[in-house]
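Removed: one protein chain of the complex. Kept in place: all other protein chains.
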Amino acid sequence: MREEGRISAFQAMVYQISVILATLILFHPGITAMQARQDAWIAALIALFSALLVVFMAAKLALRFPDESVIQYAPRVMGWFFGKLAGLSYIFLFFWLAYYVQRQFGELMTTAYFPLTPNIVFILIITLLAAYMVYAGLEVLCRVALLWGIFVPAFFLLFMFIAKDINIGHFLPVLENGIGPAVAGSLLPGATMAEAAVILILMPFISDKRRAVPASLAAVAAVFVVFSIILVGSVGSFGADQTGRLLFPGFTLYRRLNIPALPVLERLDALYMAIWVGGMLLKLATLFYAGMLGLGQWLGLKSHRPLIFPMGALLVALSVRSWDNVVQLVNFTTEVAPFVVLSVTAVITGITLIVAVLRGMRGGPEEGGGKRASAADKKA
Amino acid sequence: MRWAAALVLLAFMLMTAGCWDLQQVEEQAYITGIGVDRTPEGEFKLLFQVVNPNTIAGGGVLGAITPGASIPAKSFRNYVTAGRTLYEAERAMDLLIPLALHTGHNREVVFSEAVARQGLLDVMSFFNRRVEMRKLMYVLVTQADIEEIFDLPNPIIAIPSIRLEGIIRQQHWTSFFPVVRLGDFLNWMGAEGRETHCAVVSVKPTEARTLRPYAGPGFTAAEPLLDVEVAGAALFRKDKLVGFLNQKETRGLLWVLNKVRGGPLLIRCPESDKFTSVSILRAHARVKPEISADGRLRVTIRIREEADLEETQCKLDVGEAGAIAALEALQAKTITAEVMSAVRRAQECRSDAFGFGEAFHRRYPREWRLMKENWSEDFFPAVEVEVEVDAKIRRVGLRKKPLTLAPKMLD
Amino acid sequence: MVIYVLLLIFFYVLVAYFEVPRMLKNRMRRELVSFIALSVLGFALAAGQILNLPLPNMNKAIEAVVRPVYQAVESRLVPPEYR
Partner (left out) sequence: MRPRLIKKLKDLLVQSRKPKWGGKQPPLPPEPPEGGPDKVWEPAELQGIPVAKDLKTNLRLLKQVVGQNSDFILREFTVGPQKTPAALAYLYPLVDEEKINAFTLKSLTVDYPPDTPVSFASIKQHVVTHGTLNEDVSDFWSLVLAILDGNAVLLLSGAASALSLNVSEFQGREVAESLTESVVRGPRDSFVEGLKRNIMLVRQRLKTPNLVLEKFQLGRLTQTAVVLGYIKGLAAPELLEEVRERLKRIDADAVLSSNFVEEMIADSPYSPFPQTLATERPDRVCSYLLEGKAVLIIDTTPFTLVVPATLPMLLQSPEDYYHPFAISTAVRWLRYFALLISVTASPFYVAITTYHQEMLPFELLLSIAAARQGVPFPAALEALLLEVTFELLREAGIRLPRPVGQAVSIVGALVIGQAAVQAGVISPLLVIVVALAGIASFATPSYELGIPLRMIRFPLILLAAVLGLFGVTVGIIAVLIHLAGLRSFGVPYLSPLTPVKFSELKDVLIRAPLWAMRTRPGTSKRDWHRLAPTSKPGPPPEKS
């Protein structure tokens, strides 16, 4: 494989955030609220902890083999066949999420802003941009992600104005039907946040590997904060019942912003889109990139670049093909997506980690580089 | 090479992308008010108020029906159509309007009593589903004709829907009607243990004397004979209108909902039938539900309120000890009366606009499961309400002693 | 319909025009094989979509496998009135 450049742990964190964030704030608050009702915030907490667990596991596994990606060492750890299969499942997960994201993006754009435009247009454009970014490489991807990250806080500041509408009563009574609904509601956001397991692919390119674990956990925590802002904001101001009925609660919430002192700023949902497009694009590009990188390694290619455009076209075709309408998409998000994501990020990662630990395998020339470096650091 | 590729692909994209949603700004009819009524045949009657931008921005255009006439053109047009669904009615309007309908700037939707009594569930889907429809628009109910509401002339703000919005924006001076936005309305409609409500708009004759118009220099048009008035609230059960609250009762409701931001409180002087007015500064209410041991439902409403003394006809020396306290006690009594009247009225209508059910749900989730089926019918009317008011007067204006006439002048 | 298929072909020809010479120059055989495989797959899917041919839908298969799991989980966790 070609040298893809080096990124810092901070940039890896930005990368992980952009993998998760965009969809987490689109459908997910509504679905979580539908399942967990007024206990949605508890669901978010459960999701946080489960995701932290999964990501911690993934990061630990990645640190065992700091100079390779999971695709490369899985065949050594689990035997050629099962290793290749595990590698393929990661690659599949990333591409699957990628075309799923494309479709989600197309659906929001056509529902909310451009009702007459066919959604293939949006899918094509965003895929083209994402392919451009993947072509440009990991470093550029991380730089753009960071640049986008600069604008996001400004956008969330606007949610301050929703604070006055939040009614604490909407969160009562706590745990009316036991913890069950909260756990059910935590599945989806938990699975989405567990997508930070992309660190398994990124690890070889991180320059300060020791900080990769805290960075991954920080990424999960950061998206959790954003997610809970939207979740608490929409449940608090619409009520759990109403939030559960909405397709895009964050969007609806944004549209309800009204600032009496600044009537000019009243209808800014088109600006929401601007931030939104960037977020979805980054999510797509990061997933796309992780998938391409993994595919290149899986096939043992020198460069994955020639495959980018055919793959992009394939993804577009798949995204259009796989769902018939937006309701199917949402049901799919509720019922299928979390299990697919978790079965890869949690189950396969877990198995690989356990096998690696049992067989006592560590990777790379700087064997156990992570741990030793930290020990040396403590001594110094 | 890569550049060329990117360029070619981009051109390719632009070619495939058309301008499906393109709509020039001047080719749209901006709708500022929507009215919904029923026709005798049982169809929905839809009224869209469309603004004529030329008359607003260009300093006024002459020519009402025949261009060139010396009467200023109307700054709006009302289109009325009918249909089995609202969408059908809306599209029927396209046969009349040469522009694309744009509902993104709609200010309020007014339902006629007939529609509201029959149930708003059927029409709300139209407003709820569409992206363009802002959840920030106001919801109103009227007993008058919607055509009349949306067509009363007035020189101050010429477009009736904008005028209506202006009146609603001034609500904090009185708190005599609720400000209900579509989003709130829908939330309450779907909420468990709470019924929805909204403001009432009506038409009333002008009290002011109208000068007889005369010809000649300084010719003025006659003043309009009718005015729109927003006052009171409409109570709903599920989605059906079941009753009205008058102005004072409405404020009673708003006290409980924590929505009173200001307004006059009229207090009768203790010794005479003269009155004192205070203006409400801020208020805060807490609703505390209780199920007593013998199974009775009881709600305690604690209201903390602050006010300024604005005007008094009593011989009241606020500098005297106890004078303010006495006034505060009277004020508390007034507020209690307002709240109680509202509760009584709501219980009569079996419409829990106060959200007492929600309060019970939060505090007693287990008991709530038994109650929620028959809450409005059986339990809500039986709720005993107790109001505790802690009213304060903070400022008294620029005077301490009352304004008195000198004794010699009395002779 | 046909015009969209032509556009699709145009797209693939364009991509091949840019990518294939480089691969040939650098003797990247594996890349070339995977390139062709991906292109054929993508073209078949896209063309099928455009021409409304009945093609298998992978997602439906995934759904068929996963949905029973979800239903089992849901029936444990979520009370009936929340669904």
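Note that the chains take the letters A, B and C in the order they are written out, and that residue 1 is the start of every chain.
As a convention for this text, a contact is a pair of C-beta atoms (placed from the backbone, for glycine too) under 8 Å apart; a residue touches a chain by one contact, two chains touch by 3 or more.
No experiment lies behind these values; they were computed from the predicted model shown.
Considering the intact complex, the chain excluded from display touches A, B. In the complete assembly, the contact with the undisplayed chain comes from A:Arg143, out of A:Arg76, A:Arg143, A:Arg245 or A:Lys302.
Among the residues A:Met160, A:Val174, A:Val225 or A:Ala274, only A:Ala274 touches the chain that is left out of the figure.
Considering the whole complex, the residue from B:Tyr30, B:Tyr79, B:Phe244 or B:Phe356 that touches the absent chain is B:Tyr30.
Touch with the chain that is not drawn comes from one residue among A:Phe65, A:Phe95 or A:Tyr132, which is A:Tyr132. Residues touching the missing chain, restricted to chain A, are 7-8, 10-11, 109, 113-114, 117, 121-122, 125-126, 129, 132-133, 136-137, 139-140, 142-144, 146-147, 150, 263-264, 266-268, 270, 273-274, 277-278, 281 (touch as defined at the top).
The chain not shown here touches chain B at positions 3, 14, 17-19, 21-26, 28, 30, 32, 51, 53-54, 56-58, 102, 104-105, 132, 134.
Keep in mind that, in the parts below, only the chains that are shown with their structure count from here on.
Of all chains, the one whose CA centroid is most distant from that of chain A is B. The set of chain B residues that touch two or more partner chains comprises 2, 9, 16. Chain contact summary for the complex, chain B toward chain A: residues 2, 6, 9-10, 13, 16-18, 20-21, 104, 131, 134-136, 183, 186-187, 190-192, 358-359, 361-363, 365. Chain contact summary for the complex, chain A toward chain B: residues 111-118, 121, 124-125, 128, 132, 135, 169, 172-173, 176, 238-239, 241-242, 245, 252, 255-256, 258, 266-267.
Partner chain C is touched in their complex by these residues of chain A: 34-35, 37, 177, 180-181, 183-184, 187, 295, 299-303, 305-307, 309-311, 313-314, 316-318, 320-323, 332, 334-336, 339-340.
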